[in-house]
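Shown here: the complex without one of its protein chains, the others still in place.
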Amino acid sequence: MAKLKVVLAYSGGLDTSIILKWLQTEYDAEVVTFTADLGQGEEVEPARRKAELLGVKPENIFIEDVQEEFVRDFVFPMFRANTVYEGQYLLGTSIARPLIAKRQIEIARQVGADAVCHGATGKGNDQVRFELGYYALEPDIRVIAPWREWEFASREQLIDFAEKNQIPIAKDKRGESPFSIDANLLHSSSEGKVLEDPSQEAPEYVHQRTISPEDAPDTPTEITIDFERGDPVAIDGVSLSPAALLTRLNELGRDNGIGRLDLVENRFVGMKSRGVYETPGGTILLAAHRGIESITLDGGAMHLKDSLMPRYASLIYNGFWFAPEREMLQALIDQSQEMVSGRVTMKLYKGNATVIGRESAYSLYDEDLVTFEEGSGSYDQRDAAGFIRLNALRLRIAAQRKKKLQIQ
Amino acid sequence: MAKLKVVLAYSGGLDTSIILKWLQTEYDAEVVTFTADLGQGEEVEPARRKAELLGVKPENIFIEDVQEEFVRDFVFPMFRANTVYEGQYLLGTSIARPLIAKRQIEIARQVGADAVCHGATGKGNDQVRFELGYYALEPDIRVIAPWREWEFASREQLIDFAEKNQIPIAKDKRGESPFSIDANLLHSSSEGKVLEDPSQEAPEYVHQRTISPEDAPDTPTEITIDFERGDPVAIDGVSLSPAALLTRLNELGRDNGIGRLDLVENRFVGMKSRGVYETPGGTILLAAHRGIESITLDGGAMHLKDSLMPRYASLIYNGFWFAPEREMLQALIDQSQEMVSGRVTMKLYKGNATVIGRESAYSLYDEDLVTFEEGSGSYDQRDAAGFIRLNALRLRIAAQRKKKLQIQ
Amino acid sequence: MAKLKVVLAYSGGLDTSIILKWLQTEYDAEVVTFTADLGQGEEVEPARRKAELLGVKPENIFIEDVQEEFVRDFVFPMFRANTVYEGQYLLGTSIARPLIAKRQIEIARQVGADAVCHGATGKGNDQVRFELGYYALEPDIRVIAPWREWEFASREQLIDFAEKNQIPIAKDKRGESPFSIDANLLHSSSEGKVLEDPSQEAPEYVHQRTISPEDAPDTPTEITIDFERGDPVAIDGVSLSPAALLTRLNELGRDNGIGRLDLVENRFVGMKSRGVYETPGGTILLAAHRGIESITLDGGAMHLKDSLMPRYASLIYNGFWFAPEREMLQALIDQSQEMVSGRVTMKLYKGNATVIGRESAYSLYDEDLVTFEEGSGSYDQRDAAGFIRLNALRLRIAAQRKKKLQIQ
Partner (left out) sequence: MAKLKVVLAYSGGLDTSIILKWLQTEYDAEVVTFTADLGQGEEVEPARRKAELLGVKPENIFIEDVQEEFVRDFVFPMFRANTVYEGQYLLGTSIARPLIAKRQIEIARQVGADAVCHGATGKGNDQVRFELGYYALEPDIRVIAPWREWEFASREQLIDFAEKNQIPIAKDKRGESPFSIDANLLHSSSEGKVLEDPSQEAPEYVHQRTISPEDAPDTPTEITIDFERGDPVAIDGVSLSPAALLTRLNELGRDNGIGRLDLVENRFVGMKSRGVYETPGGTILLAAHRGIESITLDGGAMHLKDSLMPRYASLIYNGFWFAPEREMLQALIDQSQEMVSGRVTMKLYKGNATVIGRESAYSLYDEDLVTFEEGSGSYDQRDAAGFIRLNALRLRIAAQRKKKLQIQ
């Protein structure tokens, strides 16, 4: 009988190394590793040597820089909707999972693998996001979720297993880390342990990607961001690729203490959890995108988008990126962005990312119309009387009913 | 024939004084003035003398402090929904208009007036908000909107009329002001003239209620806010009435450069306009309310609220406070707030209002459930497998269809 | 150690009798039976003897007529929203489950039981509805779902078990029935087996509660239905209790071939299934309720309700009756019904339930306003000009932009 062949989402770290070995020992599996550079800020090449050390064949090691695809095809489409989950969270972790799932499935097809495997735990959202992605793209794929399956009951047992299997353990990984981290080009998240009491302020040291507002410079930084069809294309007039642009915004955000969020959120699996998120560039981008929309997007279009955004955000948060209803909403959103082009000027200062100017060849803002003087324009103040009276009509009829009933 | 009797929303300023006189001369009306202290930061008593000077009978002068009613019955209910218009605006002007309209109608009934009158222009939203309020409460009331009716074509003509009618004109009112202001306990807004080009940064001097983040102290201020059933009731443990509490939050916000917003928005009457808003206390309150909800409100309840908020915000912005659908949404929102009680700790620093802690006897956050360890609790990680597989089922069936069609 | 005590939703039929015995043998449980008369059209008292025969103690047998509670507290509130799932289904099964779950939990508290048990299969929606109800009301209750747990792999094995355990088997139950049925006062549903091919017409014999339109009388029946605050209270002027009223509507519907539905629907568990539903009285009631709303409910209120109905319907369909968001929506809906009172005249004829007249002391319909003549009323046709021009303003500005761009 042929060996089980498994494509593992492999970071090169201790936990996924343990999983790698566990797949070999427990399933007698041929493991294929996929290591993605999503801009997490760690080098990915060392993962090759680690995988080789653990006995993965060279042709089974896949290491890829997917930053451009990540930003262009996942981050930017999401930002077109001004997406925030529960009013605040910029979905930095959620939006990366579908891309990893997609590449794992593509590699599985390429190498003829039977199964895919991820290192997400059984209490979080990421297991859902990975697995909904797998199933949506390859309905009969076998999914292995070690954290839900294995018998290890404590950190010690995991370390034991690692030691027995000659998995190198960095000194600082021997004990439990005081919190867990996820990172990519859009954000870093921290959760667990020292953050588990939501009444206690998050310690400064959990922050990975930003300096604190207090430590940021005392003078503001001013930048311009150019948009085309809803996506940012240039900073200070310099055209940049999607990933390069987000990288630059991240630097600007980091240096000005922008993009920190301390949040208790509702997980798809039904519990509340507390996370500390840092999305420096994304926070600037959200404000800037709203800024350019404010002059280029029709009011009716904006209100429709805004009313659907919470649903769109939940779909992404819950892992339904590849679901038809997410694609339908994307079609609606993208349709609205055709003329969302122009330039926004922003001031960055100690945690604040403020729009201070916006201009566009596609502007719907009409100074002549809005001026306090009558203007030359298409607006006749007398029209407002009829507008109000007809809008009031049903309210008046209801009020007349009320009066009639009171008299009786 | 009896004289027309009109209840005028009277600020005591030049514009409404002109309107007062115009009603007397143009309509030969008996004018009743209503001057509300909404916390705009100007004394209201001087309006009495001015009205008297313009010939209003003492019994026709109504001056009232409505700050507590304003905050308790209008501002707080709105904040229960985390209401923002177009993603950002805290609706400080919109929420005050229904209260003024309501009091004008009540006074009209009391004094037996035939008509009501306001000083809003024919291009803005306020005319709509006033008049929808009037009509919803008194369907057959006569509404006079001088700015849409009179023949004055310029500022000079208004000043001429004022001079001819012995209306005192403050020196700085003789020319046109560089922008126009509305203020109440929740916010100040500035718009027009120097703000009409949205590509240009708003000058520092338009700000009325806040110092700039740059001028704010270099050390953060920490406060606690206590909530009961969705409304704030105490700051730093000290119980305060609604208006006193908002006043205190305003001071805290002002001193820390919090709550400025420079926005191009879509008016109900169909045009885009640019406003600069300052909502110092409200900005803190919004963040704090989200903070207490994050641990006390069920996820399903929160998502329902969030998805309806844009509609609720538009209703208020457009002047439909007294419409049945606003009341229906309020019933839904209020129902959700029963257990939104507890304490939020906030850090205020140079424009940032950040939640750093939340605690509540009604908390739904369960540390035991969320911990990385298995926990003693009600969560079995193996349940996640079934949860995911059934959530994936329809995606898998669709993917199977796709494969089948590709083969054919 | 004390015996496990289980409250079983017991119909008295073969399947739940097998479950009863299985609980006794497999769990060594003390079984408490709950048999509800929901208007399913079968006598419930025989269940007592059957339970006794299977060794249930007399004090552990609960048989109750819950028809009035069912209609008053579950069916009528749902109909206030004009609730249909996927555009068509009147939710007859879904709405009964929460009541059964609630009573099981109440009985469990009363008798000190540890667990509850239902006879729904592992592929359907009912298991979800029962269990979400249990958990929402008693979070730590133990739930036993035999169809997901036991080892029986075929109908034969079930029959074997029944025979070995002296469970009486009606002759026609020995083989598999050609389809499965659920019934209560609101509806009957049929699904499975002969209905599993959705391309084939449902056989006439699956229908339980209605004659076919073809067999219905050749002359129409006319009735009136009176409403108070959104609920029906009288037929043809005769006041009736909720259950009596629905019973009478069922007779009228049955006799006129009204309320059949053949539907492929999306189950919460992710698959499509085909059902044949008969909701004779409910179909009449839905049309009548829309009829009385059409003259008594404000347009804005109606549109808000209509836009939320699909979400409300999904919540009920998916088993979230006791979830806070269902209760929030109910608060919104109930708020709208305050003046939904009056009389509707309906014509029933061969499958059609048609509103032919509506009248109400609370009517918002104003003949004087709507007449083609100018009318004496509050409507000035000239107001429409301003109304249209301001509604058009943003469209015009966008069109001007388009023209400007074409020229360039």
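Just so it is clear, A, B and C label the chains in written order, and each chain counts residues from 1 on its own.
Here, contacts are C-beta pairs under 8 Å (C-beta built on N, C-alpha and C of every residue); 3 or more make two chains touch, one makes a residue touch a chain.
Remember, it's a predicted structure, so these values are computed and weren't measured experimentally.
For the chain left out of this panel, the touching residue among A:Val6, A:Ala101, A:Leu195 or A:Leu393 is A:Leu393. Screening B:Glu196, B:Glu214, B:Asp334 or B:Asp366 against the full complex identifies B:Asp366 as the residue touching the chain left out. Of the candidate positions C:Asn60, C:Asn82 or C:Thr279, contact with the hidden chain is made by C:Asn82.
From the set C:Leu4, C:Ile169, C:Ala234 or C:Leu369, the residue in touch with the chain omitted from the display is C:Leu369, counting the whole complex.
Looking at chain A, the residues touching the absent chain are 139-140, 266, 269-271, 298, 300-301, 303-305, 311, 320, 323-325, 327-329, 331-336, 378, 390-394, 397. The omitted chain makes contact with chain B at the following residues, 298-300, 339, 361-364, 366, 369, 378-380, 382-387, 389-391, 393-394, 396-398, 401, 405.
Where chain C meets the omitted chain, the residues involved are 82, 86-88, 121-123, 127-128, 131-132, 135-140, 145, 147-148, 153-154, 180, 192-193, 196-202, 213-214, 218, 220, 260, 262-266, 269-274, 290, 294-295, 298-299, 302-303, 306-307, 310-311, 314, 320, 322-324, 345, 347, 349-352, 354-359, 364-367, 369-374, 379, 381-382, 384-385, 387-389, 391-392, 395-400, 403.
Basically, only the chains that are shown with their structure count from here on.
Inter-chain spacing, taken between the CA centroids of chain A and chain C, is 40 Å.
One finds 31 Å separating the Cα centroids of chain A and chain B. Annotation for chain A: residues 298-299, 364, 366, 369, 379, 382, 384-385, 387, 389, 391, 396-398 touch two or more other chains.
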